[in-house]
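As you look at this complex, bear in mind that one protein chain is not there, while each of the others sits in place.
The first chain written gets the first letter, and so on, giving A, B and C; residue counts start at 1 in each chain.
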Amino acid sequence: MNHKYDAIIVGGGVMGGSIAYYLAKRGRKVLLLEKDQLASKSSGAAAGMLGAQAELEGDSPLFPLAKRSREMFPHLSKELKEVSGVDIEFINKGMFKVALSNEEKSALKNIMDIQRNAGEEAEWVSTEELLKVEPFLSKEIKGGMYIRKDGQVSAPQLSKAFFQSAAVLGAEIKEFTAVHSFIFEKKKAIGVETDDGNFYGENIIAANGAWSRHLLQKSGLELVVYPVKGECFFVKTDKPLLEKTIFSHGCYLVPKSGGRILVGATVKTHTFDRKVSLDGIATLMEKAKELLPVIAEAQWEKAWAGTRPQTGDGLPYIGEHPEYHGLFIATGHFRNGILLSPITGELTADLVERKIVPELDRFNLNRSLQPIVS
Amino acid sequence: MNHKYDAIIVGGGVMGGSIAYYLAKRGRKVLLLEKDQLASKSSGAAAGMLGAQAELEGDSPLFPLAKRSREMFPHLSKELKEVSGVDIEFINKGMFKVALSNEEKSALKNIMDIQRNAGEEAEWVSTEELLKVEPFLSKEIKGGMYIRKDGQVSAPQLSKAFFQSAAVLGAEIKEFTAVHSFIFEKKKAIGVETDDGNFYGENIIAANGAWSRHLLQKSGLELVVYPVKGECFFVKTDKPLLEKTIFSHGCYLVPKSGGRILVGATVKTHTFDRKVSLDGIATLMEKAKELLPVIAEAQWEKAWAGTRPQTGDGLPYIGEHPEYHGLFIATGHFRNGILLSPITGELTADLVERKIVPELDRFNLNRSLQPIVS
Amino acid sequence: MNHKYDAIIVGGGVMGGSIAYYLAKRGRKVLLLEKDQLASKSSGAAAGMLGAQAELEGDSPLFPLAKRSREMFPHLSKELKEVSGVDIEFINKGMFKVALSNEEKSALKNIMDIQRNAGEEAEWVSTEELLKVEPFLSKEIKGGMYIRKDGQVSAPQLSKAFFQSAAVLGAEIKEFTAVHSFIFEKKKAIGVETDDGNFYGENIIAANGAWSRHLLQKSGLELVVYPVKGECFFVKTDKPLLEKTIFSHGCYLVPKSGGRILVGATVKTHTFDRKVSLDGIATLMEKAKELLPVIAEAQWEKAWAGTRPQTGDGLPYIGEHPEYHGLFIATGHFRNGILLSPITGELTADLVERKIVPELDRFNLNRSLQPIVS
Partner (left out) sequence: MNHKYDAIIVGGGVMGGSIAYYLAKRGRKVLLLEKDQLASKSSGAAAGMLGAQAELEGDSPLFPLAKRSREMFPHLSKELKEVSGVDIEFINKGMFKVALSNEEKSALKNIMDIQRNAGEEAEWVSTEELLKVEPFLSKEIKGGMYIRKDGQVSAPQLSKAFFQSAAVLGAEIKEFTAVHSFIFEKKKAIGVETDDGNFYGENIIAANGAWSRHLLQKSGLELVVYPVKGECFFVKTDKPLLEKTIFSHGCYLVPKSGGRILVGATVKTHTFDRKVSLDGIATLMEKAKELLPVIAEAQWEKAWAGTRPQTGDGLPYIGEHPEYHGLFIATGHFRNGILLSPITGELTADLVERKIVPELDRFNLNRSLQPIVS
């Protein structure tokens, strides 16, 4: 039989793009299949925060991976720019995770202690100190945790940079090509069936986010992966209102280049629809004004929604299929897909090369065999 | 001297379009000049309500004109469709002007009495009766005035229909052509200077909304016309939430075809900018939810802003220049431009044909000679 | 078992919309499921020609159906407007199918004779007569066939009108809901599996165009249905250049309201991608200029592509599944989906009501049992 590709990646989001990039960089012959347009669901919609410490508490099993991935960005940013010409708009100015009540303040200080005990940098700033750096923030904020290392990128640009770099390095990318099922031979995955015919490869990697559940059912694997809609919007001001990302309970404000602020994000579980609701926007606006009152005068640009893949226990699935050799899965990164994409790409490339990757043990597929109710 | 046109119209909004249409229909050779794109400022942004009774109280000098214009729509709608193929989406299902407090209720009932005494149809509906027709409205509404005759159209479609019909009937339309000044000869207007050279005509009609003030200053006329920004947005639902337009203090909900509801409009004076502000949207959303709670679940489509021309005394200027023969002005229709466009077009065409039009006396230009502070 | 719906329709294109409308009109409880947004693939992209005689020769088995469907439009247009407020922009001014060479002239005259013998209206017009009606057409055209009855509509508006009308009449519509497979019970279809759970109905109707092949494979039916990409573009002029639709080999020019001309369409088989290629546009431009030289000066608006479902023998599949009771199929209308949507909707509603519909015999599903190579 004629194995055409070293690896066939199912899913054209940031995860598929990163895996394609790292495999192509290692000289592998890669085919990436996307049923619609690249980065059109979650990856192009994300806020691009690299919130290893802001999003995860110090004792999450995902924390070590998140930190390692975060550390990859400074170099990756240059590397992708060089290969593809695409600037991922990496900004390394830190984040304030702020408290709006004394309860939130205690909770945050607690998280901070855990992280500092784990050797992470984090620092409490009083309201006064906060306002010195970010003078437009509300005086009602009860201070916050300053996380120097949590930066940000442009999620659409990062996705584009991965795809373009992978293509430059020889990867083939086919949009509008839906994968219907895997082709197995003697407990080994050897290809995929698509609208555009069958494709064969030594390795198959399912990186299709919330859509992976249905596809993997056909392999007998019942992953607890479900879609979570998130709505966001952009406003613009003539002069920058913020230097750093502001992260609070239920709302974040991410300052982007050109005077834009990205405000996100709602959390609506179990729907694939990407419609923006009036109430989604209204709620975010309320919270944004609570944090940054002058945002009221900012210019409205646009709203959108994305579909993030969440899992039963809140941890991604990264590993080989428990029954079918050569079938790998990388999905379920929820709100941390942008942050985790480099490390997921690199380690999945290791898996494909049959390396032993103990840091992925915790994310293996076997835990799906005892389904957890979502 | 070679007079090329019977009439040169300055301004490609709905007013210019209507005047062009009525003149072309009467066989006049018309040139319409627009500095940007047609209907790109106020006319394409309007909600399209024909609120003769909802917007005007019974004793406004504009009331008779408004009613007459409103009556033109049923026939005009067919006429424009026939000539141009464009459907103006005329909907004739009436309007509820609702009260959210007992004070508003009294005030509204008062207006209703004035209108009924003036022979107009209007009827009070209780909360219960209101909810029978519009079951999704808030139960907190204290009833409202039912105005059977106040319909609506699509403002962009009406504008398009006027331009297209005028063009079919022979009018020339030039976009991206800024008029810098008028050309006068012995107290008569004989043409205009533009970026694209001079054009000559027997009659010149300034119908350029809030931009007319600056242009007319050059003719020694200091009109009190100023821009008023209005922000609006569109939401969409699978099933229609409203049958009739709902009009309240500071917010209206206009049901459009295809399940859309247009929510408008803020009032921000003395600015030409067409930026939508976060707070503009947030305020409208708040009011819309107060009227129609289920709108919270509707799908967000988009927001935009327009620039309405308001005058010192709140009445439009429609008439001949007090000093220069052959120079006509039609501007300052504020929130009633769509409603008043047919009658303004027809009567301005009468003026151009040197007919005596007593119903325009109240809107003549001489009142600008004693400027009123805005 | 709890059968919730009378009919579940899979596919939110014009065909699904029409079937939903006719079933809802008959009081049926309808659910329509669309995996993406309504009318986002082929139906929103179509030119909207009602080319019963222009597209089909007189001896096509589809001809009687096409004529009957064409005759439904004048009434349907009013009906849908009344129910939903949506104007389908039905234009009833006829079509010229023109010849650019003497060979084409002979062929066309031949077709005309067949149609006239079959009792259809058709008339040959010389170049001179043609130019009298359409003075901007090229003098190189060798005359053409005048088809008085082939009108046109706006395809996106027709789709919208069907959905909106169906919704007003009680149909439920769910976007972003992919159907993965049918649920069968003892040789009867009783429901569908979707991302959003299972839905149950007395009748299931697959109306999902080129995507129906894959879905129906799961029922053991190997339909020869495949996607054919078609690219189109819009230009705009101040004054209308055409009165009637111009149809020629490889290019048609459809005059729309507001001075627009729709130029279509390329034919690219076996691809689901909806990318517009430079060459697709360049080829259409060349042909359009050959027919209508002044189109060169028209204003460019935009280009797009749609995915039409073609079948092995060029005829649609409309009928019940040969093995599973209660599972109906309506797909494969290729370039005639807009034209055929009303009759397909009505007759499929008849099938669902277990009526005998002999005029559909020719389009039944059994012919798929002897697959025809496409």
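The rule we apply is simple: a residue touches a chain if its C-beta (ideal position, glycine included) is under 8 Å from a C-beta of that chain, and two chains touch if they have at least 3 such contacts.
This is a predicted model, so every value here is computed, not measured.
S.K.: Using the definition of touch stated at the top, determine which of C:Lys132, C:Lys187, C:Lys218 or C:Lys275 touches the missing chain.
M.R.: In the full complex, the listed residue that touches the missing chain is C:Lys275.
S.K.: Just to verify: which one of C:Leu108, C:Leu221 or C:Ala298 makes contact with the chain not shown?
M.R.: In the full complex, the listed residue that touches the missing chain is C:Ala298.
S.K.: Which residue numbers on chain B touch the omitted chain?
M.R.: Touching the missing chain: residues 175-178, 180, 195-196, 214, 227, 270-275.
S.K.: For chain C, which positions touch the chain that isn't shown here?
M.R.: Against the missing chain, chain C presents residues 235, 275-282, 285-286, 288-289, 295-300, 302-303.
S.K.: Under the stated touch rule, tell me which residues of chain A contact the chain that is not displayed.
M.R.: Counting only chain A, the missing chain is touched by 84-87, 89, 91, 160, 164, 167-168, 172-173, 238-240, 256-259.
By definition in this document, only the chains that are shown with their structure count from here on.
S.K.: Give the chains in contact with both chain B and chain C, ordered by label.
M.R.: A
S.K.: Closest chain to the protein CA centroid?
M.R.: C
S.K.: Give a one-word verdict, same or different, on whether chain A and chain B use largely identical residue numbers at their interface, taking over half shared as same.
M.R.: same
S.K.: At least two other chains touched by the same residue of chain B: list those residues.
M.R.: If we look for residues of chain B contacting two or more partner chains, we find none.
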